[in-house]
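Removed from the display is one protein chain of the complex; every other protein chain stays in position.
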Amino acid sequence: MPQARIVGIAGSLRKGSYNRALLRAAIECAPEGMTLEELPIDDVPLYNADIDIDGSRPVAVERLKERIRAADGVLLVSPEYSHGVPGVLKNALDWASRKGNGKGSPMAGKPVGIIGASTGGSGTMRGQEQLKLVVAGMLMALFPHGGVVVPRAGDRFDDQLRLSDDKTREFLGKYLDGLLGWVRRFE
Amino acid sequence: MPQARIVGIAGSLRKGSYNRALLRAAIECAPEGMTLEELPIDDVPLYNADIDIDGSRPVAVERLKERIRAADGVLLVSPEYSHGVPGVLKNALDWASRKGNGKGSPMAGKPVGIIGASTGGSGTMRGQEQLKLVVAGMLMALFPHGGVVVPRAGDRFDDQLRLSDDKTREFLGKYLDGLLGWVRRFE
Amino acid sequence: MPQARIVGIAGSLRKGSYNRALLRAAIECAPEGMTLEELPIDDVPLYNADIDIDGSRPVAVERLKERIRAADGVLLVSPEYSHGVPGVLKNALDWASRKGNGKGSPMAGKPVGIIGASTGGSGTMRGQEQLKLVVAGMLMALFPHGGVVVPRAGDRFDDQLRLSDDKTREFLGKYLDGLLGWVRRFE
Partner (left out) sequence: MPQARIVGIAGSLRKGSYNRALLRAAIECAPEGMTLEELPIDDVPLYNADIDIDGSRPVAVERLKERIRAADGVLLVSPEYSHGVPGVLKNALDWASRKGNGKGSPMAGKPVGIIGASTGGSGTMRGQEQLKLVVAGMLMALFPHGGVVVPRAGDRFDDQLRLSDDKTREFLGKYLDGLLGWVRRFE
């Protein structure tokens, strides 16, 4: 069976972001058969339909879309801001979900998982609800799962932002096992 | 009674945006007693908590926050993308809703209305649902209203993007009357 | 200033329900100036538009609507089921929000607060999001608040289902103070 290639997108640009750290932990925990790589969105500019035209899109946008198109699945790892999806992440998804260059949406039909970490007690529960509806709106195939919500991230990551909590690491590993099975349904 | 000053924020950067056009129509329809002005977000960069620090915020962000703080209410006029809030708008709200410079969130406690236009049949219904939760998350006071959802905008605006449909214009005027009453409760 | 009369509705029929217990705790904590009373929904039958007609509604429904109409505000205290609003609560709201007997909706324009308790870690966060949209759909005036989400209720209530956790009790008291101020805006 070939490797399932998953691209992971973190919803925060902050250097010390717990969600970027959670994505790095997921990359370490990825099960045999899954290749998980971070897809950065730092250089994706604000969406503007006036330049969302073949030949006019920013290079960073074309690169983002090609990498998603080439992947077998997507993992979104995001904080919540004001109970919603961070604008930074939604903006990248707004670009990524559009048709172009004679091809359909890179997101449509693609399997997707959603996880997140917060410093407080919510674990990004509310933001994940909105993100679920967004990926459904993009016609992605949402991995059905109770959810990886990581509250009180400050207690679970060490000073080097490595996931030091064994229980969370184990849970994350099982989640990725399940996600791999889900992605394989769509090959 | 003093004028109620409302700032209107459009959720699209596109020049020919029907939502910018809807905001301009609202500015024309604003009832006596209400001053409605557009607050542009074109120059608000992607949110990054590393620079969301007193003395480090981009000028455009500080300006956005001061103008919201000085206003009596906010009107959000937005398309929906993939059933959610455009990243461009959410990104501006992410900046605007944060504390800073020794002051609380400019959004908290502020009355807010939500309207939107679409070229298709949805009229931005689904995106407005997510936006309602975001403004609730920002502790804003949401104007209770059945909603201004303007589907098939192409039939209601003329070539100069002026709202030419009388029924929509009348409905918009009544909505703004109601919003004015709502804002006055919070003075 | 007259007493603000609030009716509280619990979203669970279970005898040992933590949410009924949370409503009882709220009744005990109600600040001076607020009268908070439970409005039971045990006897409200399944909604059927064929009998939602003047002269045909079940007695329990007419009573429910009259008590809400007479109140100055509503407090909803509910578990979440499958990330949503319990059918039992939504069903009562479906009846309560309809026009009838020559009068408008008893819910429209009424101020409302939402709180909830869970045995797990969510504290009903996700269900509250859906409930916020439902009360907005009913044109109620949602009290803007970060939310009373009471996770791990088993640790906070004693064997007699009394709220024994002082911090939660204090938080609840402050919430009700705020709700009272909100309700008074609409008198």
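As written, the chains take the letters A, B and C, and residue 1 is the first residue of each chain.
Criterion: a contact is a pair of C-beta atoms (placed from the backbone, for glycine too) under 8 Å apart; a residue touches a chain by one contact, two chains touch by 3 or more.
These figures come from a predicted structure and were not determined experimentally.
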Cross-chain touch to the chain not pictured, restricted to C:L22, C:M138, C:L163 or C:L179, is C:M138
Out of A:P2, A:G55, A:G102 or A:G146, the sole contact with the unshown chain comes from A:G146
In the full complex, which of C:P86, C:G123 or C:P144 touches the chain missing from this view? C:P86
Contacts of chain C with the missing chain: which residues? 12-17, 42, 44, 46-50, 81-94, 97, 126, 130, 133-138
Going by the touch rule given at the top, which residues of chain B touch the chain that is not shown? 83, 121-123, 125-126, 129, 151
Residues belonging to chain A that touch the chain removed from view: 108-109, 129, 132-133, 136, 139-142, 144-146, 185-186
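Here is the rule we go by: only the chains that are shown with their structure count from here on.
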Chain C residues touching 2+ other chains are 129
